[in-house]
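With one protein chain held back, the other chains of the complex are shown just where they sit.
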Amino acid sequence: MSTPVFELRHISKNFAMTAALSDVSLEVFPGEVHAIVGENGAGKSTLIKIMTGVYQPDSGELFSEGKLVTLNTTKDAQANGVAAIFQEPMVFPDLDVAENIFISHSSMSPVMNWRDLYSKAEKIIKRLGVSLEVKRAAAGLTLAEQQTVEIARALSLNVKVLIMDEPTASLSAHEVERLHAITKALKESGVAVIYISHRLEEIFTIADRVTVLRDGKHISTRPVAQVTQAGMVRDMVGRAVDDFAMKKVANPVGQKILSVKGLGRTSVFTDISFDLHQGEVLCFAGLIGSRRTDIGLAIFGVEPADQGQIEIDGKTCTIKTAQDSMAQGIAYVSEDRRKLGLAMLMPIVINTSLASLQKFTRRLGFVDRRAEQAMAEGYRKQLSIRSPDVAIEVGKLSGGNQQKVMLAKWLETKPRILIFDEPTRGIDVGAKTEVHNIIRELASQGVAIIVISSDLPEILALADRILVMREGRQKAIFDIADADQEKIMAIATAKHEKAA
Amino acid sequence: MRGFFKTWEGLLLVILCVTVIANALLVPEFLTVQNQINLFSLSIEKAIVALIMTYVIISAEIDLSVASVMGLAACVFGTLISHGWDPALSIAVCLVVGAAAGAFNAFWITYVGIPSLVATLAMLIGFRGFARVLLEDRGINGFPDWFNGLARDPLLGPLPFSIVLFIILFIVLGYVLHFTSFGRRVFVIGNNAEMSRYSGVRTARVKTTIYIMSGVISAAAGLLYAARLSSVRGDAAYGFELDIITMALLGGVSIFGGRGSMLGVVFSILIVLNLRNGMSLVNIDGHRQTAVIGVLLIASVLLPNLMERARLARSAHLKAQVK
Partner (left out) sequence: MMSLLQRVHPQNLRLIALAIVLVLLILFFATQIDNYLSPRMLNRVATSAALFLPIAIGQALVVITRNIDLSVGSLVGFLAFFMGDMLGHYDLGPVLTVVAFLVLGGCFGAVNGTLVSYGRVPSIIVTLGTFAIFRALLIEYSDSRTITTDSMPKWVADFPQLSLFTIGSFDMRMTVALALAAALVFGVALSRLRSARKLYAVGSNPDAAMMAGINSRRVVFIAFVLSGMMAGLGGFMFLVRFGNITVGAGLGYEFKSVSEIVVGGVNIFGGSGSMLGVVLGTVLVDTLENSLLRWQVISEFWRDALLGMLIILAVAADTFMTRSFTRLRAKKDV
């Protein structure tokens, strides 16, 4: 093989008492897609931050095209042709696409030549094989489009190594395909792509080599042809893990609890109808943007529906706010932990009691902290939240543990109907299995559950019935026994229907 | 106990003690009860409003209109009295005006979605404008003696009504903020308002309540101001908002919301008052006092920042040495 375009040798990095990376070496060659996998806390983010100059290693050396380099700032990294794009794109919402691409160019002239800027931007966008209006403000772009802008920004900087950190975590199937095509185009033009993903399936479609990290240590680097998914997972967690088995038949279910009839919200979704029974898991499948989440929000009342009706226990209910739905025993576990799920700077205990604060309120509004503490402590043990106590700030926990705190908050409301929105997004394999087990356990206790997910294996592992959405409409609802990945995808992605 | 002195409140208490001791050493009559009461009465209106400002800032909002509401309430009172209204009824009307002003702010902030910085800035100008419309350039006095005495005559032991009101408000507002579910919601909203709504917290209602409380308490403080001066003009309490916000911020309330304590704010109020009083006793002018408080405000955030950075630099240095 040729010389590596970028190389890490014996890199170590410590934070306070813990070693985030110890003695990790890695070679990246031009024109390869190099996947890096590992559980959360395995050291992937630290590795990226060292490569992009955000952190400096405590020991070890970095080589760019064979030359020893020190990267003290992101600018240094850029100068050496290293750039990164993240799961949550870093764009400037108030600036237009073209300016977003070229904002950090020091080589551009000090006086803006807008016409030149737009034509250059168009050229780069075209090179990626996508269409995007370069004069649009970034604020109006979809997540996938914002990502495209970031890739274009990296390209414009003559990037040699492009790091993609979980780029597909929030993308729909279409968008994932497009991103993969872009990645291939980059690879063919000689760029080395470092690809980090929790979706192991896609690594087999796109990567040439795969490196596994565990607990800050380098475990293996192998050509993708020589690894199996099971082997990869074993390397990641250090033991064998059963792939979550597909559910073959629906569980026996109890009586009908929720009945949705002709539900709609103007210009968002229309005509949604389904029944939900105690102990049943109903999954909403569909692409991102197919308005699955909006149905959840309508039933929960934070974005109320304006057409149709919701019946609970056979009685029609008016649900206009979260309080209305919570009074009916409905809970909604959001997909966006950071913005809609948790108060990151507040302790576990306060987050856990928030939705059921009334229960801990005594005379004169007094909050019974002892009872609250005991409750939170109980959930910490029951859900095995990894934290020394419940006074720790939620923001300091890992994604999986944050997810469990959010779950505890809603379990304490003793819900009869529980809506999960992307329950395992961005959490590692181990925590994912735990969350799935909790969902199954709840169903077996008679809770009626709706799971909104983009992860088809997850849907097949959990669902009793599946509702497929496309473009704000309910396209099919069927039993798990009749379901497979191809069928769901076919319904979810059917050709765009021309609007009349 | 050692932990307490590492907290913001602990630091404030130390500063407070130092100020009081320094004052007492410099000026023997400083520690007399009467001097302390005088000193407190002089800024009592600002201190009262600072208590509710604590709520507003913890909920990650701001209320710049408080001083204008104070002025408006005082002017409404003056107008009603000059038209021969019953003083007790007039007071009630003024408190209602304060509540209405708060509700008006809350409407724009929670239902229309205007940032509170902008909405209350507009009403800082607007409410002051209404106060001026009422009194134009007249001054009004001739309030009943019992009213003028509210800020002066001893009510409970040596304490006048205004100080008693402050103490009651401190206890009630402190209890509600730190021990009740309402207070808990104020903190959580300040941390993440959208998340709170998704957790079934009625954020609009909590914020509206806070703004109405802010309006009523500001109106009451405005009346006390009128009582203390025994007269009122259109510019009553002009510019007080900055002092009030300074008191809250110096008390360790985070300008970004979600953090702060009533105890810290009361310590900071006492520090500000004692500093001003001590400086007056040694003949330092009012404007120099203001400058000192401005410096204190900036230092209260700057010094912890610098200390934190020095700590980080030192630990990095130590690490390098170990290597």
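Per-chain residue numbering starts at 1, and chain names A and B are given in the order in which the chains are listed.
Definition applied: contacts are C-beta pairs under 8 Å (C-beta built on N, C-alpha and C of every residue); 3 or more make two chains touch, one makes a residue touch a chain.
Bear in mind the structure is a predicted one, so any value in this text is a computation, not a measurement.
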The chain left out touches which of the shown chains?
A, B
Decide which residue listed in A:45, A:104, A:205 or A:273 touches the omitted chain of the complex.
A:104
May I ask which residue of B:14, B:88, B:118 or B:312 touches the chain that does not appear here?
B:118
With the full complex in mind, choose from A:19, A:181, A:224 or A:268 the residue touching the hidden chain.
A:268
Of the residues listed, B:41, B:90, B:246 or B:277, which one is in contact with the missing chain?
B:246
Go through chain A and note every residue touching the omitted chain.
73-75, 78, 90-95, 99, 103-104, 108-112, 137, 140, 142, 153, 267-268, 471-472
Those residues of chain B that touch the unshown chain are 64, 108, 112-115, 117-119, 121-130, 132-133, 136, 234, 239, 242, 245-246, 249, 255-256, 285, 287-288, 290-291, 293-295, 297-298, 301-302, 305-306
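Assume only the chains that are shown with their structure count from here on.
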Distance between chain A and chain B based on Cα centroids, please, to the nearest Å.
44
Complex contact set, residues of chain A against chain B
58, 300, 302, 321-323, 326, 332, 334, 339-346, 350, 354-355, 357-358, 360-361, 364-367, 409
In the complex, chain B residues that touch chain A:
176, 179-182, 184-185, 187-188, 191-192, 194-202, 258-259, 319, 323
